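Note that one protein chain of the assembly has been removed; the remaining protein chains are unaltered in position.
Lettered A, B and C in written order, each chain numbered from 1.
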Amino acid sequence: MLGELILKTIIIVVVVNTVLAFGGFLTWVERKQSAVMQDRIGANRASILGLRLWGLFHILSDGIKMFAKEEFIPRTDHRKLFLVAPFIAWFFALMGFAVIPFSNTLHVAGYELSLQIANPQIGILFAFAMMGMTIYGLVLGGWASNNNYALLGAMRGAAQMISYEIALAAAVVGPLIVYHTLNMQEIVLWQAKLWGGWLPLWGIVVQPLAFFLFITAGAAGTKRVPFDLPEGESEIIGFNLEYSSMRFGAFMFTDFVEKILVSCLAVTVFLGGWQVPFLTENGFVFRGETLLALSPLVIWLIQPAAFFLKVCVVIYVLMLVRWTLPRFRYDQLMHLGWKIMLPLAFANIVITGFVLLVLKA
Amino acid sequence: MGNITVKKIDTSRPMTFLERIYIWEILRGLWITNRHFVVNMFFHILNLFGIKTKRKGAVTIQYPEEHRGWHRRLRTRHYLARREDDSPRCVGCMMCETVCPANCIYIVAHDHPDPNVEKQADKFTIDMGKCVYCGFCVEVCPEDAIRMDSGHLEICSYTREDMIYHIDRLLEQHHDPSDYKNHEEWMEEYP
Amino acid sequence: MSGKEKKTVKTVIDGKEYAFPQGTTILEAAKSVGIEIPHFCYHPGLSIAGACRMCLVEIEKMPKLQISCHMTVDDGMVIHTNNERVKKARKAMLEFHLVNHPLDCPVCDQGGECNLQIYYMMHGNYISRLRENKVKKTKKAFQIGPHVMLDQERCVLCSRCVRFCQEISKSNELGIFQRGDREEIDVFPDMQLNSPYSANVVDICPVGALLDKDFRFKTRAWYLESADSICPRCSRGCNIEIHYNLNRPWKNEGRRLARLKPRCNLEVNDWWVCDEGRYSFKFIDDDNRIEGPLVRTDGKARNTGFKEALELAAESLRNSAASTDVEIAVLVSPRAANEELYLLKHVFSEQLPGTRLVFSSATPFEPTEDDILRKKDKNSNTRGAELMGLTPDSAQVWSLSELKDAVLAGEIGALYICYHDITGLPEEFSAGWAEALERIPLVVYQGTNTCPTSEKAQIIFPAAAFAEREGTVTNFEGRVQIQQKVFEPLSEALPGWQIIQSLGVALGGSYEYESAEEVFADLAKNEPAFAGLSYEKIGSGGFVAKDAKA
Partner (left out) sequence: MPQVKLISRFFEIENSHRLRVYEENGGYSAARKVVTENWEPDKIINTVKASNLRGLGGAGFPAGVKWGFVPKDHEGPKYLVVNADESEPGTFKDRHVMINAPHLLLEGVIIAALSIAAKDVYIYIRGEYWEAYHVLERAIKEAEKAGYLGKNIFGSGHSIKVHIHRGAGAYICGEETALLSSLEGFKGWPKLKPPFPAVKGLFSMPTIINNVETLSYVPIVIEKGPEYFAGLGVERSGGARLFGVSGHVNRPGVYELPLGTPMRELIHEHAGGIREGRSLKAVIPGGTSCPVLTAEEAEKVNLDFDSLAEIDSMLGSAGVIVMDETTDMVKVLCRICKFYSFESCGQCTPCREGTGWMARIMERIVSGNGHYQDLDDLLDIASMIGGNTICPLGDAAALPVTSFIKKFRDEFEAKASAGSITAASSRLSAEEL
């Protein structure tokens, strides 16, 4: 029991720190990727002892800057809410990672060793629930700012996130019908199947429309361009208007954490999670022939790496979208959410159910 | 007024089906940005290893270390020109002060000691913190006294008072052609 | 213009028929119907020279173009002021005017209000085809009198200034020398343009040849704004324009008022103003202006704010009034506006009955007089005071010497001085006053600038200068004219009528005038001499008070 507690604690610490580090890293990635896309160089000036490392120290300098800046707190009746709001968002975004399976389960010395903090049967619902809770941080922040523009931004944000949360959930229903489970680990395991002996039956293969809807709604849920109406920092301004210093940083960081969470969910549900095609517990196997035999420990290490790689690809795509498309107008946003995505998601559910019924018959 | 030609875009054309479903256009856009990323990244990496350094991965110029050079038409910080006999050209006519849209020029004129020259600027002050670099003052100057080809563009200071240039400062810094390029050179270097 | 009825003639100008009195010049006739004919040498106040040839017009049935400043309208005349032939001639004349003009508009103070510039923009606008050297005159700009600078090269030889000196000031300092394009305006040898009206040549000079030394290089004409006013320097009450600049405080050494220009009023000053009046505005932006209400205790003056100073003054005055041994005296100034005089008269007689009014029209200025404009009485409003019965002719009002006797006899407990600098007056008036003032327990001074008299006062109220307040003044012939408020009073200063009203309120009265105009309305109601007058009726030309002739 104690061993399990220690183990879980270690896993929690590892996961949380990895996510946070990766989130910090993404701030640099975002700048660099956009720069390269736009024929620029991007942040590269921060240096330690003349060492620049392509601007990697900007993560550090940004952090220091965030902490060092003067914190401005508006005159408000909800000072406590104001202070705590960014961390509510942050906290719930991090909570979502609890159910993400980063690797397969390894049975060692009677322990089930898995890079997954918890594996409840309703894992995916937990993740969605946590994602949905981040809205509170946003709304509370906007409300407590005692600023009309912040409040309006928060209202826009809440409306937008609720709209897309539904599409997001509805999009996942299709795959869940196929997988027949809500357990995250089982979802991943289901995707180990090969269709025709060579095509991995990942969620993206069986549910391409759902994947597309999920990515779109996910981008909207993380308030990224082209769905950044809650913030709209350049002109319409948003819920974080009155925030400065590290509290602003927390809001900004929540964005990145959410982005990782959405990517993780997308990878888990649609891209086979930690699965590597043709990698079985004995090594790489293709049509019954063992191509490369590997020890279980190596396999167990390859799988999180694969997961990480897939997450990186999804994040790359999300960032690509963010630096390519201009922002929606609010009515277009609502039109897309309610009149296109949601019907499409429902249609997907119906068709999936119908197809499954036909296949069973 | 020169002629301003406005390019008209024909919006009466009905959008094609692919354009209307939007997805295809989005993908096309993503493809373009993605291509830029990949190509640029490729050259960045090559440059990192010292290969193909002529083709840069980015058009960025690393400004303080690397100067782009200025087109001869660029308006840089003002200076007051002198005549051949080293006297200031400015006659204190206040045309620039009048035309200035930012109201950043302050002139006080007085009699010139030489009776054959009538007027002279006693105080000539430009508040660079207010200046919008429109160049009207240069355009309007009947004596070609105020010019904006000093070649100084890095005007920064820690106080507002430092941004206020008085006549002595405006007179002492002259045209510095080192960073200027004429049009042909410019076009060659930055096509 | 004799009063004899003139025959009217019907004349067609630019296709429309008008009726004009016979003898009207075409230029004046056209002007009266809104057609501006360009001209340099013509000035309504001077004789006709016909030299500039700018005002050429075409008259049908006359082979040559005629100068409209000299030609008079006649029955059946058909005049074209703007057809191609006239335009071409105008352009040609402008080209000639500019052949030897130095074109140094940027440094020329006339720039912006120069007829040559204006006409070039309106009628010329050609590209110069002059490839010859311009004729240089011997000297560039030089001073020809105490107020006037001459630049011969800019001169278009319209001879207005020469005619002014011959016909108006009759001082004949200026002449035209040489001939042909070497011709130049200059003062006659060993002479200076120093007549008392010399600076008028600056106003009438259509170009920048004659310039005001005082105004030179201080600012540019287009920065100035203009407001109508009345010259405060003598009892003529010349109509003036005040040119001021508030937006560019670094100009004109920080002074707001840049210059005074005469304003045409044929009933008062024609087109002219004397140099004394023209340069009388310096005190307005002087360093010695009183900027706030001061109370002097133990020889030290401190700014207490109006409330405290007024209360102190009221209390002290009441104390004096309560004493049976001494009297309160008010030294009324004929330089104050009608409104101030009226309020002084009423406030003191109502709140402190028995107050002794004292009147003196003495000024520190030299009593110059001539038959052109200047009057011996250097106060702007002596006649107004007379019409209100404030002069020593009436038994209740003392003269300055009577006051001095009373002071020396110790009968005066408090003296309220308006604007007068008693100690600065000529010897015959000021003698003994420096000591006499010391003997008065309370001296209250209301004025614009610090002066020896104000130094002796215990309470000092800062009054607005004539350009800083609205008010009316009455000139020597009883013409009531308005001095507009041009800009805000300097720092804490208040218009004189407001100070007196506030003092009246502090003394326990209720005076609720909102503006000088309201005071004047009351004045017109209560003073028979001003009956029926109002600001509207006075207008820009002034109005002669009803009883003034009596």
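The criterion applied here is as follows: a residue touches a chain if its C-beta (ideal position, glycine included) is under 8 Å from a C-beta of that chain, and two chains touch if they have at least 3 such contacts.
Remember, it's a predicted structure, so these values are computed and weren't measured experimentally.
Asks: List the shown chains that the missing chain touches in the full complex.
Replies: For the complete complex, the undisplayed chain touches C.
Asks: Touch as defined at the start, partner being the missing chain; which of C:D181, C:E315 or C:E366 qualifies?
Replies: C:D181
Asks: For the full complex, which residue in C:M93, C:L193 or C:V268 touches the chain that was left out?
Replies: Answering carefully, the residue with contact to the hidden chain is C:M93.
Asks: For a quick check of understanding: of C:A19, C:V33, C:L130 or C:L246, which residue touches the chain that isn't displayed?
Replies: C:L130
Asks: If the missing chain were put back, which residues of chain C would it touch?
Replies: 48-54, 56, 63-65, 67, 70, 89, 92-93, 95-97, 99-100, 127, 129-133, 135, 156-157, 176, 178-183
The working rule: only the chains that are shown with their structure count from here on.
Asks: Can the chain contact pattern be summarised as a line, a ring, a star, a complete graph, or none of these (other)?
Replies: line
Asks: Give the identifier of the chain nearest to the protein's overall CA centre, each chain being represented by its own CA mean.
Replies: When every chain is reduced to its C-alpha mean, the one closest to the whole-protein mean is B.
Asks: Per the centroid of Cα atoms for each chain, what is the distance between chain A and chain B, given in Å?
Replies: 44
Asks: So what's the Cα centroid distance for chain B and chain C, whole Å?
Replies: 50
Asks: Just the number, please: Cα centre separation of chain A and chain C in whole Å.
Replies: Distance between chain centres, rounded to whole Å: 82 Å.
Asks: Considering the complex alone, what residue numbers of chain B touch chain A?
Replies: For this pair, the touching residues of chain B are 26, 29-30, 32-34, 36-37, 40-41, 44, 57-60, 62.
Asks: Give the list of chain A residues in touch with chain B in this complex.
Replies: Result: residues 33, 35-41, 320-321, 323-325 of chain A touch chain B.
Asks: Applying the document's contact rule, which stretches of chain B touch chain C when the two form their complex?
Replies: So the residues of chain B in touch with chain C come to 91-95, 97-98, 106, 108-111, 115-119, 123, 142-143.
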